[in-house]
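Missing here is one protein chain; the remaining ones are kept as they sit in the complex.
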Amino acid sequence: MAAEYYRLNKDKVGELFERARADYDVVAKTRDANGNLVYGRPATFDDVAFVDEQPPMSAKAFALPQTETLVRYEREDEKIRAEGPEAEARDVLLFGVNICDAAAFDIIDHVFKWDYLDDPYLGRRADATLFALACAAVQQDCFCDRISYAEDGVDTVAYPLEGYYLVKVQTEKGRKLVERYHDLFDAEDGDAEAAINTFREKAGTAKKEPLLESARAGLEKAFEHADWEILASTCIGCGICTYTCPTCHCFDIQDEGSAIAGRRLRTWDHCTGRTFTAMPAHQPRDRQYKRYRQRLLHKFWYYPERFGPLLCTGCGRCITYCPVKINIKELVEYFGGLKDTPPGGARHGK
Amino acid sequence: MTKAEKQKEPEKAPQWKPNIVGFLCNWCSYAGADLAGTSRIPYPCDVRIIRVPCSGRVDPLMILRAFREGADGVLVSGCHPGDCHYIEGNYYARRKFIALKKLLDHVGIDPRRFRVSWVSASEGRKWANVVEAVTRELLEVGPFRYEEDGDD
Amino acid sequence: MVNNPEHLYVPRLVRVAAVVDETPTTKTFQLAFEDGPRPDFKCGQFGEFGIYGVGEATFCLASPPSRDGLDITVKDVGKVTRAFHNLNEGDLVTFRGPYGNWFPYDGFKGKKLLFIGGGIGQAPLRGLLWACLENRNDFDEVDLIYATREECELVYERELVEFEGRDDIGVTLALDPVCPGEPIPGWRGRTSFVPPILEEDRPSPENRVVITCGPPIMIKLVANSLLEKLGYAPGQIWTTLEMRMKCGLGKCGRCNIGSTYVCKDGPVFNYEQILSFPQEF
Partner (left out) sequence: MATIREELQAAVKKLFDDDKIDYFVGYAEDYGHTFPAILTKDSDPSRLTFDRKSYDNLANFLPELRGSRVGLICKQCEVRTLNVLAAEEQVERDKLVVVGVPCPAMLDPRKLTEGAADLDSLDESYWQEKCRRCLERNTPLADVFVGERVSTPTPAEGWPLLEEVEKMSAEERLAWWRRQMSLCIRCYACRLACPLCYCHQCFVEDNKPQWIDKSVAPENNLHYHIIRAVHLAGRCIECQECSRVCPVGIPVDVLNNVLSRDFAERFGYVSGETAETQPALTRYERDDKEDFIL
C-alpha cells in the first residue's frame, strides 16, 4: 500500500497505549527489577519507557522465543501421543519499538518462509503489529545509517517532530491500528517525506555512503585473509552478540523430559559457540576466529547472496554488549576493503 | 496442569511423602542400609538409593539434577573420615559439600534439603536414624518446587 | 494416532522392525511405517530420526525406495546414537522427512558408475547402489571400492559377500595399511588407502561418474587423486556431505557452508559445487 501520514499529538501517546491494551497484547519498553530496559508488558503508561534507548535484548523474542516447545509427547502403555503446541491467536502490538528491531522481522522472514514454512514463527509474526519509534539521535555503537535496509515492512513509524509525532503508516496492519483509534490521529497535510528527511539528517540516521552492502565484493575475496586469525581471536565465543541481535535466528532442537512424557523444544543457539557445528569425529570450524568469521560473513555475504537483504540492521548491540568490544562494522569495512586500517591496529602479517 | 490447578493443590497434603534421593557409598553406607534391612530395623522408606563407589564420586551436579528431577531432599552418605576405601575420597567430598551447602543456603534453598552423613557398614541402626531424621525434617519443610514460569 | 501433518516439527512415529548388528559400533535399523504409507523418497535424501526424551539426529536413508520401509545405519558416537543402539525390535522412533536433495539417478543412466565408500560413509551409498543393481541394464559398468580402517568395521558385510559373488559389479575391499605393503593375515581384500588403489587401477574418466562418501579427509584425497592424477572433471564426482543439522528444513542455520544450506541444497553435491564453496571444510 502507499504510505499514509498522520499526526499524533505527544500527549495522546499515553491514551493510545492505554486504549490499545484493550485490543492488543501490548509490548513496550519498560524497566525490570534491576532497572534494566526490557521489552515487557507494562501495566500502565507510567511504566512505559517511550524512548530511543535500546534494551539489551532485541524484540525478536516475540516472534522467535528463546525457548519454545515444538512437540509435547506422552507415552501410555505402547502408544505415544504427540502434538504440536496450539497456536496462540493473540494480536501483539510492539509499541515504541526501535526501527532497527522492527525492521529485523522483515529480514528474517525470508529464512522462515523460504521453501518450508516455519509455522510457529510465521504465526506469531502475522499476529504482530509494529508501532516503531524513530530515534532522535544515534547511539554510541549503532550504524543503521550505513545499511540500506528497507523499513517498508514496519507497519507504522512515529517520528518525533516538534510538538507531535509524524506517524507513517506503511502496511494494512498499520492502517488497521490507526483506524481503530482514529480520533487520536490527525491528518498530516504538509510534505511528510521532506519532514522525515530533515528529521533523519538532524538525528544522524540518514544513510551515508559507503553503505556496508558495498563491502560484499571485498568480503567474497577475503575469506582466506590472514588477519581474521588475529582480529577475531579475542572473541571469547559467548552468545551475547547473537542473542541480543535482532536478526540472528539460528536455533537448536532438544528433548527434555523422560521416555514417558516431555517435550521437544527449540532454543536459540549461536554460531560463535564451540559446539555449534561440532560433530563426533569432525569439527569444521575448529578455531574461534573461524566461528566469528562465519557470523560476520553470514550477515554480510551469505544471507544477502541467498535472500537479498543484509542480516543486520546496524543496531550496534553486538558491539555495545560484546565483552571484548569486537566491532563488526569496522571488521566489515576492513575485510570488505572499505578501509585500510584494521581496528585496534592488529595485523597477522603473514 | 495449569498454574491455577497447581496452586489449588494443597501444599502439604496429609499423605504427602517426601521424595528423597540417597547417594550411598558402596563400601559403607550402602552396606549399612543393607544391614538395617536384614536386621529388620523399621525406618521410613522414602529414600531412593543410588549406589556410588565413594561419596567423593558425588558431584554437586548430581545433587542439583536430583532436585531438578523432582527430589524434595538429597542425602549423601559415605564412610567415616579415615575409613574411606579409597583412603581420602570422603575428605575431598567433605570440602565439596561445604561449598555446595554454602551456596544452597545463600540462594535460599532450605539447608535441610541437602544432608550428608557418615554411616559405616556396621551402623544399620545409625542409617535408620539418619533416614528417620531426614524424612522428619523434610516433612516439616514440605515439597520442593520452584515456581513454574513456563515458556509458552 | 495421526500426527498433525500441518505442523512442521511434529514427527511421525515409525516402528523398529529389525535390528542388524553391522559392526561392534554400528547397527542397521529397519523401520516400518504404521500410521500411514511410507513417504516417497529418493536415493541420497536424509531424515531427522529421534527418540522422545533423548532427541533427534540426522541419518541418511540407507535403503532403495523400491523396498518396504526404510533402513538407517547408525554408528554409536553420541547421545542420540547411543540411545538408538539400545533400541529393540518393536520400539517406536520419530521420523521427519525425507529432506534434502538426491543423486541425479536419471543423469547417471548409461554411464559407468564407480562407488567409493569409506567406513560408515557406505551408508549413504547403499540405497543408490541397490537401486542401480535393481535396474542394472540402465547402466554400463558398476564398481565399488570400499575401505575401512579394520576388517570388523565393514558395514553390510553380507551384502558385500553377495556383491563379490555377482559378475555385474566389481568389488574392491581395502583396509587401511598399518604397515604399508604388509599383507594382513586372513584378509581377502587389499591393504591400501583409496587413492593408491585408484592410481593403480586407473579407472578411465570416460563416461564415468564417481559417487563417494566417507570421512572428509578421504573424500578430499580421493577427489584430488581423481582430478589431478586421473583427469576427471569436478562435475563427474558426486558426494554427500555430513554436516551437523538440527531442523533439516533450511531454518536453523547449522549446516550452512557459505550461502548453501546443506539440508536443502544438499546433502548431495558434485565436486564442482564443493569447490565453489568457501573452503572451510
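We just call them A, B and C in the order they show up, numbering each chain from 1.
Simple rule for what comes next: a residue touches a chain if its C-beta (ideal position, glycine included) is under 8 Å from a C-beta of that chain, and two chains touch if they have at least 3 such contacts.
Predicted model, so just to flag it, every value in this text is computed and none were measured.
In the entire assembly, the chain absent from the figure touches the shown chains A, B, C.
The hidden chain makes contact, of the residues A:Asn9, A:Thr171, A:Thr198 or A:Thr234, with A:Thr234. In the complete complex, the residue from A:Leu16, A:Ile80, A:Leu265 or A:Val332 that touches the missing chain is A:Leu265.
Although one chain is not displayed, chain C still touches it through residues 78-79, 82. Although one chain is not drawn, its touching partners on chain A can still be listed: residues 32-36, 56-57, 66-67, 140-141, 230, 233-234, 236-240, 243-244, 252, 254, 256, 265, 267-268, 270, 273-275, 288, 319, 321, 323-327, 330, 341, 343-349. Although one chain is not drawn, its touching partners on chain B can still be listed: residues 60-62, 64-65, 67-68, 81-82, 88, 91-92, 94-111, 115-118, 130, 133-134, 146-147, 149, 151.
Keep this in mind: only the chains that are shown with their structure count from here on.
When every chain is reduced to the mean of its C-alpha atoms, the one closest to the centre of the whole protein set is A. Separating the centre of chain B from that of chain C, both taken as means of CA atoms, is a distance of 49 Å. Chain A and chain C have Cα centroids lying 39 Å from one another. Chain geometry summary: the mean Cα position of chain A and that of chain B are 46 Å apart.
Of all residues in chain B, none touches two or more other chains.
Residues of chain A touching chain C in their complex: 70-71, 73, 75, 79-84, 111-112, 114-120, 223-224, 249-255, 257-260, 262, 264, 266, 269, 271, 276-282, 284-285, 290, 294, 297-298, 301-303, 305-306.
Within the complex formed with chain A, the residues of chain C that make contact are 1, 3-4, 6-11, 13, 50-56, 77-78, 92, 94, 215-216, 242-244, 246-247, 249-254, 256, 258-259, 264, 278-281.
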